[in-house]
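Apart from one protein chain that is not included, each protein chain of the complex appears where it belongs.
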Amino acid sequence: MAKPVKPAHARKTAKTKAKPQPSSAAADDTEIVALALPPAELSDGMRAYFAKCEEKLGFVPNVLKAYGFDNAKLEAFVAMYNDLMLAPSGLSKLEREMIAVAVSAHNRCYYCLVAHGAAVRALSGDPMLGELMVMNYRAARLSKRHRAMLDFAVKLTAEPWAVEDEHREALRKAGFSDRDIWDIAATAGFYNMSNRIASATDMRPNTVYHKQAR
Amino acid sequence: MAKPVKPAHARKTAKTKAKPQPSSAAADDTEIVALALPPAELSDGMRAYFAKCEEKLGFVPNVLKAYGFDNAKLEAFVAMYNDLMLAPSGLSKLEREMIAVAVSAHNRCYYCLVAHGAAVRALSGDPMLGELMVMNYRAARLSKRHRAMLDFAVKLTAEPWAVEDEHREALRKAGFSDRDIWDIAATAGFYNMSNRIASATDMRPNTVYHKQAR
Amino acid sequence: MAKPVKPAHARKTAKTKAKPQPSSAAADDTEIVALALPPAELSDGMRAYFAKCEEKLGFVPNVLKAYGFDNAKLEAFVAMYNDLMLAPSGLSKLEREMIAVAVSAHNRCYYCLVAHGAAVRALSGDPMLGELMVMNYRAARLSKRHRAMLDFAVKLTAEPWAVEDEHREALRKAGFSDRDIWDIAATAGFYNMSNRIASATDMRPNTVYHKQAR
Amino acid sequence: MAKPVKPAHARKTAKTKAKPQPSSAAADDTEIVALALPPAELSDGMRAYFAKCEEKLGFVPNVLKAYGFDNAKLEAFVAMYNDLMLAPSGLSKLEREMIAVAVSAHNRCYYCLVAHGAAVRALSGDPMLGELMVMNYRAARLSKRHRAMLDFAVKLTAEPWAVEDEHREALRKAGFSDRDIWDIAATAGFYNMSNRIASATDMRPNTVYHKQAR
Amino acid sequence: MAKPVKPAHARKTAKTKAKPQPSSAAADDTEIVALALPPAELSDGMRAYFAKCEEKLGFVPNVLKAYGFDNAKLEAFVAMYNDLMLAPSGLSKLEREMIAVAVSAHNRCYYCLVAHGAAVRALSGDPMLGELMVMNYRAARLSKRHRAMLDFAVKLTAEPWAVEDEHREALRKAGFSDRDIWDIAATAGFYNMSNRIASATDMRPNTVYHKQAR
Partner (left out) sequence: MAKPVKPAHARKTAKTKAKPQPSSAAADDTEIVALALPPAELSDGMRAYFAKCEEKLGFVPNVLKAYGFDNAKLEAFVAMYNDLMLAPSGLSKLEREMIAVAVSAHNRCYYCLVAHGAAVRALSGDPMLGELMVMNYRAARLSKRHRAMLDFAVKLTAEPWAVEDEHREALRKAGFSDRDIWDIAATAGFYNMSNRIASATDMRPNTVYHKQAR
């Protein structure tokens, strides 16, 4: 064999960045969806909500701006989202985000993988866990609880018609209460909705997510 | 060939009903989901909403009772549902119900097919249209508008990752506005959520739907 | 939240039927298949068979009329159909119809779902059982015998290459004899044939089935 | 690189046959199906039919022996088979066998691939055509007529629910009459039935087919 | 029923060969791939390798000629192929060929099924085993070792993302060492590569394979 050659996938960053190309995602922050939907007049509540996002996060998540063409739809989405992802639950916030990403990975939803992948990295303090959820949750070294949770969520995503008592029972054996089972199902269901709205509209995530919690 | 025999699928009802079996769905109205979720205290708004259902429909749809274990979740669901299915839109209410059933047929969701199949029958005054949406929307003699709408909704259900500009463009060519496209996507998305919550919990539809608008 | 709104899927039939639309299936009884196949001269046996259908059922099932372009094909179909669905067997006639519908549901065959869905409703005296077979047999509360029977029939429909000893053994454990296993396989096989002939020709079911045994 | 080595896939037959193993298919001719189904008394017609098979072919095809547990089922099968595969049609006998094999290849049915693969080799005088039908009909250099015919048959096998006017129209453009379309559909349908009965019962083909028309 | 008719699939070869058609595969030996790739100057080693193929086999396998447009690619392919299929291993050469065919059957690769199907026939001295690997390995009467080996190889082909500890453990239980597991995986992987290169280029197998070891 000829003399060894440096594998391409292991090359140093400095040199290869010498000839940057125009970013494939440069317009993400200016054109959020592929639909022409002029922004609506928002309610006081929603304006305050957007202001709080800016203050605390430094930006308004693009999904909220996307819904901003209709105040009633925005309010309904925010109410359901906040209840689902932030309200008290037997599932930790990280667990809910793990479900979000594993479901979005099955559905290959760019928006949700970027935004919620960042959330998993941030909430877990484990950047690799975020990548594992995006790439293949089966490759992660998960607790039995987390594996059972994600197996249920992904089965429910892939073949909802075939979810039966045995699958609920597997969750109970992994320590989940019936209320927790609802929350797993509702979270998996919610991202099956959001993934489709994002894909249908070519929704683009805020660029800032990419560098978060790496 | 021997003498003709009466095909089983065409036998008269009177005789074959002579020996009724215990109904395979008899408990639908008493055990709504396969999870033990004690009912919560509902808000005044939700109690009034349930009362209005009773008054106008004669019953409370089981999906609402299922959500009744948590008032906040119930309110968020009702708000999103009512906006999506009843608020002004470029899509008629019947069109939204057709999407609901075509999506639920792909996902083989018993609850949603029963409840929304009845809605299609009722809103259209065409019982066969309800059956066609349940069985195979491609077999229905649909207008180009309706076919494009359902093709998009079902593609988005089956392969959300592969929905692209060409699919949005097909809707525009069929006369849909960008706002309509959002509504088609949001309706398809919503039932992809509801189908999964119903399947995950083995939600049973109110028996009364079966006989409606036949 | 604003005042409660009546859910669309629960609306009363009377009002919504006020503006009937042209039926999406109105031509079903006049154009049975999407192929131009002039009717053949039928044999005495087949003419008598059609007459008996008219007398006992009030109509000739459209599948028979569809085959009527060729007397030999019609006779072969009728002979196989009658043996399969009506001859003595370890499977009841209802069980054979349940297989017919579960297989046709997998294949989303409009003709067979309408005709045999009616047969399940009629033979069982349980309208909901018919709907469950059409929508998702896994959601029905079935005996172990019926569940094993349908699991085998649908597996054989979806992945015939993967049916092996373990699947035959599961039927034996559920109480089926080897002869019964043949009958399950032959019935599932027959509808995998009929579903495809119906779909290939866009065969339309007799309208009368829709209202039977509701 | 080290000295060239003889590729295993190109090794001479003589040497490699030196250590024959017990044949993986040795019992094919003695145990035809994996079900215990004692042979029935056959009618005179069927006995004569078996005798004619022995006389003309030197054997009775195993599928006929498999059906031999019930004379009525055997007669119905033989009647449909002979009409479908041998009666006058716009499709040649070879074309009908090509459909049989392409459908059976999709369904990976061992029995039908062996028996009808031999028929394609024999009827065409082209052993490679038989192999191509078994392995991947898309790799064969087919006339437009044959490609259209097999595309329809395989689409109807894989996704019967999605066969529509455009697919029938493609056949008409390739020169098929409406009657031919029925025959293509009926042949594809028949093997979708037979493949499943063969797979469900682990039916074994007569060993003699393997060497025919190579 | 009318008088018995000779089943088409059992007809004698002699007669049906009376009207041979132009072979559907006649150009296989002259146009090896569907790409215009002029042959490169080969190294001494590769020329010697081709000469040895001619001497020992009577022909150069077409896959080698296909790679002959680039000597470096040819050498790399030959080195990997020979190590994988001929080097010492816990897997016999026949076992490696069985994996090759079962994987190629899943991927429906005409080139590899022809070339390696012949190898299985030759190495096993069992022509039917070759056919079974091509048609459906599940239908073969295999030892537990061989069944486990092929189940792993085909699962890895169909759903690589879902291969986990339990699947490796099943191989260990069937008596395979960890080194054997690597070899099974590497062989299955290699044909997943080769199948795709062959399909992408419409690679045609040497005609001579068809008659080998029947």
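To keep things simple, chains are lettered A, B, C, D and E as they appear, and every chain counts its residues starting from 1.
FYI, a contact is a pair of C-beta atoms (placed from the backbone, for glycine too) under 8 Å apart; a residue touches a chain by one contact, two chains touch by 3 or more.
Because the structure is predicted, anything quoted here is derived from the model rather than measured.
Partners of the chain left out, restricted to shown chains and counted across the full complex, are A, B, D, E.
Interface note for the absent chain: among E:N62, E:T157 or E:T207, the touching residue is E:T157.
Although one chain is not displayed, its contacts with chain E can still be listed: residues 34-37, 69, 72-73, 75-77, 79-80, 83-84, 87, 107-109, 152, 156-157, 160-161, 163-165, 168, 178-179, 181-182, 184-186, 188-190, 192-197, 199-202. Looking at chain B, the residues touching the absent chain are 161-162, 164. Residues touching the missing chain, restricted to chain A, are 1, 3-13, 16-21, 23-25, 27-28, 45, 48-49, 52-53, 56-57, 59, 61, 64, 75, 78-79, 81-82, 85-86, 93, 96-97, 100, 105, 108-110, 113-116, 118-119, 122-129, 131-132, 134-136, 139-142, 202, 207, 209-214 (touch as defined at the top).
Assume only the chains that are shown with their structure count from here on.
Touching chain A and chain B at once are the following chains: C. The minimum number of touch steps linking chain C to chain D comes to 1.
Both copies, chain D and chain E, contribute mostly matching positions to the interface they share, with over half of the numbers common to the two.
Mean C-alpha position of chain A lies 43 Å from that of chain E. Work out the mean CA point of chain B and of chain E, and you get 49 Å between them.
Averaged C-alpha coordinates give centres for chain B and chain C that are 22 Å from one another. With touch defined as above, residues shared between interfaces to two or more other chains in chain D number as follows: 75, 79, 108-109, 161, 164, 202. Those chain pairs judged to touch are A-B, A-C, A-E, B-C, B-D, C-D, C-E, D-E.
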